[in-house]
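Structure in structure tokens, see below.
Here the complex is missing a single protein chain, while all its other protein chains stay put.
Then we have chain A:
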Amino acid sequence: MVKQEKEFVNRPDNTAFTQQRLPAWQPMLSAGIIIPGFVLIGLAFIGIGVALFVTSQSIQVLEVDYTGVEQSSPCFKCSDPDVKNCVCKMEFNIDSLFKGPVFFYYGLSNYFQNYRGYGVSKDPNQLSGDLDSFKVPSDSCAPYEYVGKTPIVPCGSVANSMFNDSFKLYQIVSGAKIQVTLDGKGIAWWTDYNVKYRNPSVTPLKNAFNGTVKPTFWSKPAYELDPTDPANNGFINQDFLVWMRRAALPNFRKLYRRITEGDYAKGLPAGNYSLEIAYNYPVLSFDGRKKVVLSNVSWMGGKNEFLGIAYLVIGSMCVVMSIVMLIVYAKFKFPEEE
């Protein structure tokens, strides 16, 4: 044996790997798998599609455009950029109970939060509470980096363009206005609020902002964003966080408030409502639109008709395909096998 081994020192190893004989599974597109597979997938998709479609139908959505483009709109007067501190009221009517919890969104159209130059125009170090970056903001913030030589905090286009309309919702019950309580807690992402954005650990917060100025478009500095709740200020202000989470597409909506408290926790009863808008945010210059959206959700989130329909379409196409394949298979395969 030893001798033989010596003789064939160059003989390649006889292993399944080197000889390409590894045990392997060779899947095949056989009719027995493909056709039933298509039927199954099709049925599953149709099933999911029906479920999604039905769920989606049960979700109520109400949109109110308050841009004030038309002259008839109550907000038309506010759409002139020269008018300051304008307040307008939009009235609307709910036919049946708007089941709670109801979510209150504001929506913007033709607004490019996903523009690359816009998206990079912020300073992550600053926003995570780094005081050094307060004094020297990142270059990426330009042109909202400095006013004169004073650094802007928070710097950059994103922060600067923060949405600053505010809303109040009233139910009109026999002429009287009952304010609907809007809850602004926890509308931002948990990680944004707890990890990503941090205020500098300086108390009071105001002192951290010494030697800086507020963004040019802002009326209030960052540490005074929410006068009602001192903990909801600075970079962890919920509205600020919501705004800083950029939208992927030019038409988007962002969560403004939840209606989860008090009398309206179960939903908005049928009736007339009045929306009082502090109109500050100009969008008409670039042909933008502003709206308020009220919506409730199901297990799968908000209203989403596309998903259900798409599942139904794909499911039925699979079933149709399986029939076509069966016909083709029968026509071309059966005679040959005999």
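Note that in this section a residue touches a chain if its C-beta (ideal position, glycine included) is under 8 Å from a C-beta of that chain, and two chains touch if they have at least 3 such contacts; residues count from 1.
FYI, contacts and distances are computed from a predicted model.
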item: "Nuclear pore complex protein Nup85", "Chaperonin Cpn60/TCP-1 family", "Phospholipid-transporting ATPase" or "Ciliogenesis and planar polarity effector 2" - which is the UniProt name of the missing chain; value: "Phospholipid-transporting ATPase"
item: Residue of A:142, A:178 or A:265 in touch with the missing chain, whole complex considered; value: A:142
item: Of A:40, A:147 or A:317, the one touching the omitted chain in the full complex; value: A:317
item: Hidden-chain contact residue, picked from the options A:74, A:221, A:271 or A:302; value: A:302
item: Interface with the unshown chain - residue positions in chain A; value: 7-14, 18-20, 22-31, 34, 38, 41, 45, 48, 52, 101, 103, 105, 110-119, 121, 124-125, 128, 130, 139, 142-143, 157, 160-161, 186-187, 189-192, 195-196, 245-255, 258, 282, 285-287, 295, 297-304, 306-307, 310-311, 314, 317-318, 321, 324-325, 328-329, 332-333
